[in-house]
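With one protein chain removed, the remaining protein chains of the complex are shown where they sit.
Coming up: chain A.
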Amino acid sequence: MEAVDLGQLLSAQQDRRIRVIENLLRGKKTVSTLYWGQRYRLLPLLNLDKHLQRGGLDTAIQDLQHQGWVTVDPEQATLRLTSTGEQQLADQAYYRPVTTAQWVNLDLVAARQRLLLAVQVTSQFAHSTARYYPLATDQETRRAVRVWFHRRKSPALASQLGAALTASLQQLPQQTAGVVTDQFTGFGQPGLTSEQLAVTHQWTTWEVRLMQVDGVVQIAQDARQADHPLHELLGPLWQVPISRSAQATLAAVEAGGDLARVATVRKIKLSTVREHLLEAAIMSPLRDFPYDQVLPETVRQDLASALHGSIDDWQYTALPTALQAQYDFFYFRLYAIWRIKEATT
């Protein structure tokens, strides 16, 4: 990720913690990362760069600092855009992905692998080539594509897939459609790497990655239609963005358990139950979380009376002692999540 890419994830109005951005990209889903990811409106970044090393953004940060585009608070490890930075970034043409709302709901890595291999296999099949080098992928991708291909194999498959992909890509910006097309490997086309596409078009490699994600998500979105040629292949990769264990905890709570009892029944700590609930609250729409049960109206009123101003400035330790004694940090955090969801729903 280059300076300009990181700059796009920062704000002149809000301090943003480096570690949160890094953890989001690497897919480290702690409650704190998810909460702040939501505050920064950066949750779609989840899992987008699993190979990023810890400290992998340091060079980009230094470059931004060097250009005078950000200020760094070393104590908090936060970044904030300067007005110059904000202006400069606003003046640059930068790719704005169009499908971000769906990103957390799809296994992006697996979907991309499956799509690329399916296109290669179908393309070679269409040209009657039996001997070619398949893309190097993991066994699960190979298995899924093999099963799909044997089920779908027919003289019409290539034209059906060609038409379906064209229909999907037509809904995206021209440049994105071009990138997605050129990264495909198939008959007579080894496919271009992200780096090559970036150099040719003078984008950053990260922008190319964003375009690719847009392509994959649009195609997977269209493949939700039962008659789409990739329906069986990509359909199973749609997911609820909440971990299995958190889903189980949420279900137990919804079934009427009080938190301590759920902890006993599920043989987990009360603190884990709370973490699961916070994860579920952050990752679910307002209507899908039992706020009335877990955060009753009286609790909300008590907290509302003590919490004012910008949510980012709220501090649990600044609450009156009596309130702290009455409500754990969990209620404080859940109240903030509820307020955020209320404001954005």
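By definition in this document, a contact is a pair of C-beta atoms (placed from the backbone, for glycine too) under 8 Å apart; a residue touches a chain by one contact, two chains touch by 3 or more; residues count from 1.
Criterion: contacts and distances are computed from a predicted model.
*Asks:* Any idea which of "GSCFA domain-containing protein", "ABC-type multidrug transport system, ATPase component", "RecQ family ATP-dependent DNA helicase" or "ABC transporter ATP-binding protein" UniProt assigns to the chain that's been left out?
*Replies:* The missing chain's protein name, per its UniProt entry, is "RecQ family ATP-dependent DNA helicase".
*Asks:* Given the contact definition stated above, which residue among A:Gln189, A:Ser245, A:Thr272 or A:Gln324 touches the chain not shown here?
*Replies:* Counting the whole complex, the residue in contact with the absent chain is A:Gln189.
*Asks:* Among A:Leu24, A:Ile61 or A:Leu169, which one is in touch with the chain left out?
*Replies:* A:Leu169
*Asks:* Considering the whole complex, which of A:Leu64, A:Leu115 or A:Ala177 touches the chain not shown?
*Replies:* A:Ala177
*Asks:* Which parts of chain A are in contact with the chain that was left out?
*Replies:* That gives, for chain A, the contact residues 51, 116, 119, 122-123, 126, 131-140, 158-159, 161-162, 165-166, 169, 174, 177-178, 181-182, 184-196, 199.
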